[in-house]
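Of the protein chains in this complex, all but one are displayed in their positions.
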Amino acid sequence: MGRSLTAVVSILGLAAVTACTGGGAAGEKSAGGGAGGGVYTTIDGNKPGLDVNGPFNPWNPKGNSFQGFNAMRIAWSKNHLTDPNQFYPGIAASWDIAPDNSSITLHLHPDNKWSDGQPVTAEDVKFSIALAYTQGSTAFALDPGAAGAASDVEVVDDKTVKITQDMKNPSVTFVRGVMDSFVVPEHAWEGVLPADFWDKLETARGEGAEAEAARGEITALSEKVLAFGPPKDVSAGPFVLERMNPGEALLVKNKNFYNAANVGPDQVKLLNYTGNEQIWNYLTAGKLDNAPFTAVPADVMKRIVATPGNQVVKGYSPVAVGLAFNQSKKPYDDVHVRRGLAHLIDRAEVVKIASPEGGTAAVTTSGIHAKAAREWLGGELDALEPYNVDPAKAEEEFKAAGLTKKDGKWALADGKPWKVTIHIPAPFSDWVSAAKAITSQLTTAGVDAEVVTTADYPLYLSELAEGKYDLGFWLMALGPAPYNIYQRLYGGSNGWNILGGKVEHSAPGKNGNWMGGAETVDVEGVGEVNPGELTAKLNSVSGDEQKAVIGQLAKAANQDLPVIQLWDYVNTQFVNTNRFTGFPADDSDLLRQPSGVWIQLGMLKKKQ
Amino acid sequence: MALHRSRARAVAWRLAGHLARGFVMILVVTTISFLIIRNVPGNPLAARYEKLVEQGMAPDAAARAVEVLYGFMPQGSLWDQYVGYMSGLARFDLGESLMVPGSPVSDVLLSATKWTVLPVLAGTLLSFLVGVVMGVYAAIKRSGVLGDMLAISGSLLHGVPQYVLALLLGAIFTTLIPILPAGGTADILYEPGFDAAYIGSLIEHATLPVLTYALAGYGGWILAMKSSVVTVLGDDFILAAELRGMKRSIIFRYVARNAILPLFTILALSLGLLFGGSIFIERIFNYPGLGLMLIDSINNRDYALMGGAFLLITVAIIVANIVADLLYTVIDPRVRGEGETA
Amino acid sequence: MAAEQSSEQSSDRSSAPGVRIRGLSVVYRTGAGELPAVSGIDLDLPPGTITGVVGESGSGKSTLALSLLNAVQPPGRIAAGSVEIDGLGDVAALHGDGLRRARGRHIGYVFQAAQNSLNPLKTVGGQLLDLGRSHGMGRSHGPDDLRGLVREARGLLDRMGLDGARVLDSYQHELSGGMRQRVGIMLALVLNARVVVLDEPTTALDMITQATILRIIREVHEERGLTTLVITHDLGVVAEVADNLAVMYGGRLVEQGPTGEVLGDPRHPYTRGLLAAIPRLAGDIGEARALPGRPPTLDSVPADGCVFRERCALRMEVCETGRVPVVSWGSRTAVCHAVQGAREDVKQTVTAGTVTAGTAIADMGEEQA
Amino acid sequence: MITGTGITKTFSRRGGVLGGREVPALRGVDFAIEKGGAASFIGESGCGKTTLGRILAGLESHDSGEITIDGVPMSSLTPRRRQPYFRRVQLVHQDPYSALNPTRTIHQTLSAPLSLRARQMERAGTGRPRSWIGERAEELLSLVGLDPGYVLPRYPHQLSGGMRQRVVIARALTVDPEVLVADEAVSMIDVSLRLGILALLKDLRDRLGVSVLFITHDVATARYIGTDGELYVIYRGQVVERGPVETVISAPVHPYTQALLSAIPVLHGLETPGEQRVVPTEALDASRHDRGCLFAPRCPFRTARCESERPVLGHDGGTPQEHACFHPEARTVVAVPVSHS
Partner (left out) sequence: MSVTVVPAAGASATVRRNFWRGVWRVMRRKPSRMVGAAIVAGFALMGIFGPLLYPDPLPRDTQALYAPPSWRHPFGTDFEGTDVLALVVTGARYVLLTAAVTAVITVVLGTAIGLFSGFKRGRWDSVLMRLTDMKLTIPGLPLLLVLSTIWKFTGAIEMGLVLGLLGWGGVARAVRSQTLSLRERGFIEAARGLGLSTGHIVGRELLPSMAPYIAMNTLIAVTGAVYAQVGLFFLGVLPFEANNWGVMLNLAVFGGGALTTTAALPYLLAPLLAILLLTLGIVLVVDAMDEIFNPRLREE
């Protein structure tokens, strides 16, 4: 189905705020009337399928708030390879972070106004943080034991807010958590929250039954908040939504935006898409000034590049995909089987077939995207077992696991036939192709293999979590925060959960543990480690210690192979320079932000 | 006078009977959709949890956030849920969409319906007109090679599934000779309204879906009309009219009117059926109608929307059935006459 | 002769057109080539008379009826012969609009009662107006024509014992069989056609209705001064209504003459057999005799010799091949070798060999006139 | 021996939600057929005569009344046990085209009931050899005047109408019936062939002792089949006159019978019309009239009594035949043959 790679894109957006966008100068036929700066045409990578009925609400997944355009965060994360605390200004013009991450003071743009003319104030920020509590977020979690949660929000003056971290259980992700918050106008959202919200919150952050009740009350607000939307768009971003139809959304420049003078386009047209092939069509027609991360087949790529003005921009995207094992199923509990399979999979070929433009074959399984791995691990990366294609080695490993070969086909130790079944969500056609390629490779090598698809991604995830699959594709290496990177391998899905600040391990099949790995791994050259605890540690440690932990985890992942890392995504974007200029170049950090951010920073200019 | 009154009464009774049957049918369909929907595995909440965790939210916080959404789903026994669901339906309350939180399902459906109804109507009427005319031609030329070709091409078009036609048209007009837009309803730059530019854009975007509907329907009409005309041509009264020296034009009118009569009921029925049959075409051309909505709701596990869409599609068919029958009653004096004797 | 037939004094009778069928042959294209359904028919319909044609299935009687309007349906066609109607000429030579106008205006056709000869979607009146418009009314002469037409139609229907106004307002399905047949007669006559062909006019009607319809046919025939042809398989119908009787078998006319004479003294073995095979209500029922064999079908009609010989008790060698002589005496004709041999006591005209039966009938016609 | 008393049947015609209306097809009909005898039912279409035939053949149920076959009242039996009795009554359909399965050869058509018969006889201890079925089929075809060698391997459409009707009769004979119900059995057959079929039925009466119940609108054929039998004249579901065939024809007393007989065309030249012909009033919509004598609206002799009271079948007025009329008067309506010189 056509949701294919796009669905991955949207996850990427949510997961790591990777994103995209480029720009183009909008010299296009300006029928709507925005003469001056032209119409800038793009798609919102986070929102396949525009919904005319969606509310103006950034928390609502189908809401008509488009990040960087009419929806603003406090600041925009750079998603730096290793440092999560780098940002571009958003609602906040600047910020002071306490050296120990214990607090952050935000300074808002002094002359920033909402599109309805009201000033953007510190109260708006505080109100928005209150809303964030109802939705649950890292920095604004109700759970008193949550790591990296805020303990206090203080309006210092009209344009200054100070947020303090609860240092009982500090995390390096605190700042990032604060900055990621959306800001909405309090005056337009009146009545959504009860007047005594902050008192309730105070109670909720405590202990005991009363706190429990208060937490319940606050979370009960979640749906109300999620469903709310002001009758018309009130934006603090560079644009405000003018109108929509099922095919497109039209935004016009917000004259009150603090940097309005430098905003290039007068209008932004966001096109609807429900499948990748649509984006391809827009691109080959030269319609899009920017398309955020989009996977394309090779031939389509040729066609796109051939269109006048179209250019490809590539950057870092902190995400990779791996073939994950359910180790509670035989024979995948045996590390030799996993290693043997790793030796049979030709990752280069898989990438060539599945995602030639959107990924690079994983160097090896380290748990980290190769680019970030270079930064974190340096030379250690090369010391890891590369798992090159080597049927002989695979045979060795299989034999070590007690598998037998009969008539050229591998069978289980007990002589029963062995069939590798890889589950894939049907809509992700790159994954389908990849899985198909892998099964072909395995079958050629004498390992019977098949692909089974699941109708859609939600179902896939739930069945995966229920432990119904032997093997499945799994997104991993979600940077830049190191905890997030390894949380995918040694987090909840593998049994480790942080409860009340403590790491606890659940048995396979319990509490979402479907990977079913061992609680400790004997890592060559390191010794027995508990990877889950190491991962949790990444939250609090910093600097060299962090590097050391990551080194251990990389080795553990490399030897233990809970997943076979297949490829690292490449942030492949398209820009068209016929109408606009000033797009970010290859490898720019801005490639991981929506193009609305480029515009609000004043980068894009109409082509002269 | 009395005749007319008794006719009207007969039609009213007929309508009442239909409505009663339609009501039972809707009851059954809603029950089925309720049962199906309540048994769907893999819920959207798990997917949401996954997303939240990926966002970096602590798993327990994510679990709590999701639990909030669970409250959204009615708890309680299956029967309670059923009663709640049905009483909601009675108030035309189809629930709230999960995909578009905060939007009543009815609103979401309504906005999608027009994008299904307009192209379906246009395509069907187009195919009806062309098909009927060609059907007459095929009937007249039935013993010739041309008639054979028309009939076979009609059967083929009638037999081939919609998606094959949609894909072929798509391949031709968007890949080989890219002259038509591949999706959407209209260019946003044109302000919706009654002006040439907007309507032109609407038409341009609707061309491929409408063409597919038309082509898919055409085969059926040509076949139906051909066989209908052949039947009528064999009727005694046609020969009788000829032997009474009636003009060809009048005889042609006799043939056409008698032959087309049964087709009107099929037309009404097919309009109803096309609500459900639009899934492929809307999917392939990304046209935001009911079919695409149904697929989206399924992929998003949006139970309420899914049930609503399914219900709407079924109701369309039931209504079409009723309309077809009443239409038949109104236009065919033979059926109309039945009321008299009753 | 029956009372119904004694209306010689009818004023219009002399102006009724005569019809002369000569050498009429109709063939049908089949898988086995073109087969004759009617061959070499010579028949006169004297002006102002009712002629009945009797025949069983496959005798070609319906084809003959359609030929009178040059309306043989494909795959059949008139292969030879002519149908001359006074004041109209040879119908077989007419085509296109001329033929169309002749139908309805000059020649009326009444369908089998079992057939639905009315458009089910239109009222009788609506179809009547269509008929009028088809024949040039209402356009050049204004609506008065059509009003007159409706008046005429209502009059005819009233004459036949119906409520004309109500019938004109009815659809076919609202009429009973007897009513439909009267409407059929009305439509055949309303344009003042003087030659009327009735094809099985009472088949599928109940006995009492049949009697009524036959009476109406007779009366209307007299009143309007028509030349009428009744086609039927039922000797009783002909006996009841026709002045002259023609018997068809295997696509040929085998015997003809005044009804009473033919029935009272049938000469052709087929006519005799047929009469003997009909059980009667009075007299010795044991006299009824079945006719052996079965009627020929289109592909089993002998191409040469007598068509009836397969079933004939008097079959002779001479019957096998060649033409059968047409034997005429008085106003009667029979086509049979046996008749030729037996009828020495009667002054007869025998036309054998190359001479067609037509001349003999022509003689007969002259004698009558 | 089959008798019926008070046979009633009402059809309800569907008319939409309103429920339609009731159409009485038979209103208390009594009849009796002797072994080897003949009874003829005449009347116009829709008078109920066909329904009666179907009820007798077990193809239709009746609402009230009793049918007795060989002294056994059918109401005393379960439907399953009635079947063998009804099998002794075989229906010969009006339409020989639809009465034979077009996809089966005559051989197949005949052998199915014959093998059933063979099995029955086997059970009864009178087993027959395997070849019996084929022999019997040929025998029966010969009996109805067909050439088995020609007919057996053929499909119905390869036979003429008359041949088909003979096959239908042969098929009815496979189960050795006691009664043949011939429903308009010759009306769709060519005139010259009709008498052959009628003669066959008559012959079967004589040779096999089969009774014939003849249903027709044509009085003359009824007379041919059973001069010695009884004639029942039915009008709108009611027997209005009943008596020996010749009596009813030559001296009918019910005006309806008289009208029916008067309507028969006269073969002028061979016959002269009856002197007292009765022409009924044309009541085009008489079917709605349901009070008094059913024929009253059309009867030229009706009186006030006829409008309010319904006459019952009886010998009132001392007529030899039974009738249902308040004013019975024998009239000569049938044409008489011209005496030839």
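For clarity, chains are labelled A, B, C and D in written order, and residue numbers in each chain start from 1.
Following the convention adopted for this analysis, contacts are C-beta pairs under 8 Å (C-beta built on N, C-alpha and C of every residue); 3 or more make two chains touch, one makes a residue touch a chain.
The structure displayed is predicted, hence computed values, not measured ones.
Peer 1: Using the touch definition given at the top, which of the shown chains does the missing chain touch?
Peer 2: Spelled out, the missing chain touches these shown chains: A, B, D.
Peer 1: Would you mind spotting which of A:Gly38, A:Gly275 or A:Gly359 touches the chain that isn't drawn?
Peer 2: A:Gly275
Peer 1: Among D:Ser75, D:Ser98 or D:Thr303, single out the residue that touches the unshown chain.
Peer 2: Among D:Ser75, D:Ser98 or D:Thr303, only D:Ser98 touches the chain that is not shown.
Peer 1: In the full complex, which of D:Leu77, D:Val175 or D:Leu208 touches the chain missing from this view?
Peer 2: D:Val175
Peer 1: Pick from A:Ser222, A:Thr284, A:Asn326 or A:Gln552: which residue touches the chain that isn't shown?
Peer 2: Counting the whole complex, the residue in contact with the absent chain is A:Thr284.
Peer 1: Give the residue, chosen from D:Ile2, D:Ala25, D:Ala118 or D:Ile133, that touches the chain omitted from the document.
Peer 2: Here the residue in touch with the unshown chain is D:Ile133.
Peer 1: Could you list which residues of chain B touch the chain missing from the display?
Peer 2: Those residues of chain B that touch the unshown chain are 25, 28-29, 32-33, 36-37, 39-42, 148, 152, 155-156, 159-161, 163-164, 167-168, 170-171, 174-176, 182, 273, 275-277, 279-280, 283-284, 294-295, 298, 301, 306, 309-310, 313-314, 317-318, 321.
Peer 1: In the full complex, which bits of chain A touch the chain not displayed? Write them out.
Peer 2: Residues 1-2, 4, 275-277, 280-281, 284, 296-300, 302-303, 349, 352-354, 424, 426-427, 429-430, 432-433, 436-437, 439-440, 443-444, 450-455, 459 of chain A touch the chain absent from view.
Peer 1: Name every residue on chain D in touch with the hidden partner chain.
Peer 2: Residues of chain D in contact with the hidden chain: 57-59, 83-84, 86-87, 89-91, 93, 95, 98-105, 107-109, 111-113, 116, 133-135, 138-139, 141-142, 147-149, 152-153, 155, 157, 168, 171-172, 174-175.
Throughout what follows, only the chains that are shown with their structure count from here on.
Peer 1: Show me the overlap between the contact partners of chain A and those of chain B.
Peer 2: Common contact partners of chain A and chain B, which must touch each of the two, are absent.
Peer 1: Highest contact-pair count belongs to which two chains?
Peer 2: A-B
Peer 1: Find the most central chain, measuring centrality by the gap between its CA centroid and the centroid of all protein CA atoms shown.
Peer 2: B
Peer 1: As a quick test, compute the distance in whole Å between the mean CA positions of chain B and chain D.
Peer 2: 55
Peer 1: From the mean C-alpha coordinate of chain C to that of chain D, what's the distance rounded to whole Å?
Peer 2: Whole-Å distance between the two chain centres: 33.
Peer 1: Could you say which residues in chain C touch two or more other chains, in rising order?
Peer 2: As it turns out, chain C has no residue touching two or more other chains.
Peer 1: For chain A, which residues are shared contacts with two or more other chains?
Peer 2: none
Peer 1: Which positions of chain D touch chain C when the two form their complex?
Peer 2: Within the complex, chain D touches chain C at residues 44-45, 160-163, 190-196, 198-199, 217, 219-221, 223-224, 227, 249-250, 259-271, 273, 279-280, 282, 284, 334-338, 340.
Peer 1: What does chain C use to touch chain B in their complex?
Peer 2: So the residues of chain C touching chain B come out as 66, 69, 71, 73, 100-105, 108-109, 111, 115-122, 127, 130-131, 133-135, 171, 173-174, 184, 187-188, 191.
Peer 1: How about chain C: which of its residues touch chain D in the complex?
Peer 2: 1-2, 5, 56-57, 161, 176, 178-179, 206-208, 210-212, 214, 233-237, 239-240, 259-265, 273-275, 277-283, 285, 288-292, 294-295, 297, 311
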